[in-house]
Structure formats: C-alpha cells, structure tokens
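For this depiction, one protein chain was excluded, whereas all remaining protein chains were kept in their positions.
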Amino acid sequence: MNERFTKGFETIKQYVTEEEATRMVEHDVLADIAPDLRKMIVEFAYGDVYSRPGLDNKSRALVVITAVVTQGAAPQTKTHITRGLHVGLTPKEIVEALLQLVPYIGFPRVQNALTIAQQVFQEKELTV
Amino acid sequence: MNERFTKGFETIKQYVTEEEATRMVEHDVLADIAPDLRKMIVEFAYGDVYSRPGLDNKSRALVVITAVVTQGAAPQTKTHITRGLHVGLTPKEIVEALLQLVPYIGFPRVQNALTIAQQVFQEKELTV
Amino acid sequence: MNERFTKGFETIKQYVTEEEATRMVEHDVLADIAPDLRKMIVEFAYGDVYSRPGLDNKSRALVVITAVVTQGAAPQTKTHITRGLHVGLTPKEIVEALLQLVPYIGFPRVQNALTIAQQVFQEKELTV
Amino acid sequence: MNERFTKGFETIKQYVTEEEATRMVEHDVLADIAPDLRKMIVEFAYGDVYSRPGLDNKSRALVVITAVVTQGAAPQTKTHITRGLHVGLTPKEIVEALLQLVPYIGFPRVQNALTIAQQVFQEKELTV
Amino acid sequence: MNERFTKGFETIKQYVTEEEATRMVEHDVLADIAPDLRKMIVEFAYGDVYSRPGLDNKSRALVVITAVVTQGAAPQTKTHITRGLHVGLTPKEIVEALLQLVPYIGFPRVQNALTIAQQVFQEKELTV
Partner (left out) sequence: MNERFTKGFETIKQYVTEEEATRMVEHDVLADIAPDLRKMIVEFAYGDVYSRPGLDNKSRALVVITAVVTQGAAPQTKTHITRGLHVGLTPKEIVEALLQLVPYIGFPRVQNALTIAQQVFQEKELTV
C-alpha cells in the first residue's frame, strides 16, 4: 500500500461503510482479469480526485450522481446514490437533483434513475 | 404573464442579473421561429423545476453544469457556469466540480469545459 | 386537476388505451418518492408539448421513438413503440424508421431497438 | 456507376437540388483522403436505405433530423433540415418536431438545433 | 447470394466460427420483422467495410470494441469481444485496450465492459 492508495482508501471510507470499503479492496470482483482497475479507482479516483480540498463531499457526490445518470450508466447510478446517502445527502435532495435534470437531459434518463433511487431507498427503509 | 411565468421569471432573477433576465424575455433570439421555447424555459424549467424547494440554488447550478458538461453542450456550459457564479458558486468550486468529473466522463469533456470556464472567469476578472 | 393536467390527460388518451391512461395517473409507480414526476409528464410533456398543433400524432410518435432509440434508452423504446402503434403507425413504418437510422446511429442501437420492437409486435400478435 | 450508385443518386435527387446532387458526387470534399466515403453514402445510405418502400420521404427526413439533433451533430443538423425542407417538410413542422424533443433530450440540444434551423430558414427567406 | 453478400460472408467467417457464421445467416432472429437487417450487416458492414484492405483484422476488431464500449452498448460489447478473440486479440490485449479507455471515457463504461469481458473469458476458459 503506497501513499496514494492509503489516501484513496481513507477517502473511500468517507463514502461507504467500513465493511464495504474492505470488501472493495479485498474481494475485487475483477481481480482475475484486471487487478489494476481497483488500484486505479482507489489511487486515482479517490486518492487524487475525491480527496482534493475545495468542494465538500455532498457536492462531489451530487456531481458524480449527475454524471452517471446523464450517461445512462445504470450500475453506477445505484452505487453513487448509495454513496451519496452515506456522505449525508438526504433522499429528498437526491430526488430533487434528479428532477432538476429533467429540463436538461429529458424524462427517460431521469425516470430510469428515479426507479433505481426508489430501490436503494426501499432497501435502506428510507422515505423521501 | 400567467402565474407559472411570473414564478419562473422570479426564479431566473436569482440566477442572472436583472438586465440579463429582462433581455432573456424581451429580446428572445429565437422569437421569430419558436416563440414558445422561451415560454417553456421560463414556465417549465424555472417556474416548475428550479423553483422547487428541497435543494439550494448552488446545488441546482452544480447539477446543471455537470449535466451539460457530460453531454458536451458547449454553449450551455458557458451559460450555466455564468449562472452558477451568480448564485454563489466560487470559481474554485466550479473547477473542483469539473476535476471531480475526470474519473467519470474522461479528460476530453472536462478539458473542453475548463477552457470555457477559463474564458468566463477572464471576462469577469475572477481568479480561482 | 388543473387545466394543463386535463389537457395533458386528454392528449395521453390519444397515445394509450383508456385503461393505461387511468393506470398511469392512478397507480404512479414512483408516487412514493417523486409524485411530481407524473405531474410534470402529464402537464408538461403531454399538456404543453404533445398537444401542440402543427404536427400530427404519428409524426410526433416517430420523432420520440427516434430520440429514445438514439439515446439507447431501452424501457422508453418499448413504451414509445407501443404508443406509436396506438396512434396509427404500422409495424412496417416503425421497422422502416429504425432501418433508416442505421446510417446515422449505426447497427448496435438499431439492432437493440428492433429486438424490442419484435417483442412488442409479438405481444400484440402483429406482423410486419 | 453501378446499379446501387444509380439508385442512390436518383434517391438523393429527391432530397437535394439537381445542382447540389451533382456537386456532392463531382466535387467530393473528402475525395483526396477517403474517396469511398461518398460512394458508401450514395450506395448504402441512399441506394440501400432511403430508397426503401414503406415510409414516405418526409417521415424519413424527420427521423434523420431527430437522430442528428439527439446526437448533437451540428453540421449534419444543418444538412438534414435543408433536405427536410426540400422533400416538403414545412418550417413549422420542423420547429414542432424540435420542440417535441424537449421532454426527451432536454432544452440544450433543442436550443442549439433551433438556432441552426433559424439560420437555414433565413438563408432561404422562409418564415414559420 | 450476390457478390457483396458472398464477400461479406467470407469476411464474417474470419471473425466467427464456421458454425456461428452459418447460424447468423440461416437463423436470423429478426427475420420475421426486418429480414433486410442481416442482409445490410453482411453486405455493408462485412462486405463493404470490414473487407477493405489497409488495416488488419485485429486492429478492426479493436476499433469496433472501442466504439461499442464508448457507446455503452452491452450486447454488442459481448459480441465484438468474442469476435476480437477469434481474429487473434489476446485477452490481455483486450483488457489493456479497455484500461486505456479509462482516461477518455471514464471508469463506469470501462468497468461495465470489463465485467462483460470477464464473462466471455470464463465461458471460453481463457485467462489473462
């Protein structure tokens, strides 16, 4: 574990549960074909980028949720809504951010994202 | 001017200068071919959506900037960075939001957006 | 029910069965987290936009099918092919519109859309 | 000139002026690096696809305009709005098709497309 | 079978097993609604394009894998990774090409593509 990995891992733990953070690193599902992907995510995405000063975690999470919803990336929409809740975004704030996207990306991608958000909230027994 | 238009117009004035708000409505550049577009933007985008409670203006602006940057929509990137500054996002917060996008949408769209941001900051004589 | 909602609801009933229209409004699946989404779809998409004069329903349906296929939005591709059939597009016209897209968006998205169209036609026992 | 090229060229002449058709073939601007691109467009896009029965030219033009607007492809938006007018779409129908896209692809791409449409209408001295 | 079809079919047989090539042509799953799609794929994609000189099969496969991954087209990602292996790309080369995309299209689409690649390699009992 180099310094960037440690910094990235510390940052990840702000976005996910301790258990999830450990699982991400110790049971990397793509380890057999691309072990360096996880390393890149921890070191670059979390160590170099998420850990930067100048923008709070909730805003970073909002930005990332918006990006993956705009791309129509379903698995990442679920992942980052979950992480957004973990850093303190409320279900209401997440729903409002998704509705704010309607005039910019249209109903289809927002509707698909709200369906995923609903599933995350139900699993966590959260209400809006 | 119906109630939704009035509400939308009041909301727009939070995002742009008084002068710009008046210009948007009185000198609509697309008025000759699609006069209803401006009406839809004021009534729907601002009257129905931006004016909703539950998310502050700075967060709404961040979400919209992220959406148009992820789509690669250059004119709107300029427009919404300008509006983001008007509702209180700092140049540093905008730059940080754009850098936060690198791991999610890649360098090309972020680089193009930063070039636009740089131009907006220069016009307004702002530093990061 | 305000005037825009009524107008939107009347317009929706041109695109879906009476039963489906009622279901859309009375059993909104996202009602627990985003009750206003349905309202926006009925009032804005159908009340303000679809109901405009100047373009017939079949052309509006073709435009919307093309947009969601070009975006690669699978659930909406199914929804809008179904609505297109309801306003009078024939299965052959829908297939031709999809094939017309090949030179502009490439085979992958057209192939995925044709697979969805095939499923809709089979459910309705329609042949091309 | 093989049969597909001839068929494609006959089809193109339904979408552009005789002069433009001749220019497309005789003064291909990419001829020095990719002479086969024009051949593919004439033979495949127009000879194999546009010339198919089952959908009228105006509908094919609407579908293609929608696809390039949804992709955000500016030069092709101009080209295909021009061809749409040539096969009989009215400026009003084109504007209505673009406004119909707002709920599906959002304001930014529609606004950029309307700006291009406005320019085409002005050059041809057409009003909506 | 015209000349282009024959040429396309010969080219396809370089990218898939003999059995798969026969299946593609004889058991076209979309034959009931769009029999000409398969004809377009064989004649245009393989007969006119893939069969061109000037770029080797492995490079063509890399280009096509990159395009469908960048578009986020999941079924085609599986198809073209399989064809890439058939023309001689190694699992390692495919994984490296996907990792090379991270700085340009971001982690989400690369991660989704690697998950599909992993499944293809497992089905074929290949290791990286």
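Assorted remarks:
Order of writing sets the chain letters: A, B, C, D and E. Residues in each chain are counted from 1.
Operating definition for what follows: a contact is a pair of C-beta atoms (placed from the backbone, for glycine too) under 8 Å apart; a residue touches a chain by one contact, two chains touch by 3 or more.
The structure presented is a predicted model; accordingly, all values stated were derived computationally and were not measured.
Counting contacts over the entire complex, the absent chain touches A, B, C, D, E. In the complete complex, the hidden chain is touched by one of E:6, E:22 or E:59, namely E:59. Taking the complete complex into account, residues 41, 44-45, 49-50, 52, 54-55, 59-60, 62-64, 66-68, 70-71, 76, 92-93, 95-97, 99-105 of chain E touch the chain not shown. Contacts to the hidden chain, counted on chain D, fall at residues 29-30, 32-34, 36-37, 40-41, 45, 67-68, 71-73, 75-76. Within the entire complex, the positions of chain A that touch the omitted partner chain are 36, 40, 43-44, 48-49, 52.
Following the convention adopted for this analysis, only the chains that are shown with their structure count from here on.
By the document's definition of touch, common neighbours of chain B and chain C comprise A, D, E. Rotation angle for the C-alpha superposition of chain D on chain E: 180 degrees, rounded in steps of 5.
Distance from chain E peaks, on a Cα-centroid basis, for B.
Note on chain placement: the centre of chain A and the centre of chain D lie 41 Å apart, centres being C-alpha means. In whole angstrom, the spacing between the mean C-alpha positions of chain C and chain D is 24.
Residue positions 36, 40-41, 44-45, 49, 52, 67-68, 71-72, 76, 95, 99, 102 of chain C each touch two or more of the other chains. Judged by the touch criterion defined above, the protein chains are all mutually in contact, each touching every other.
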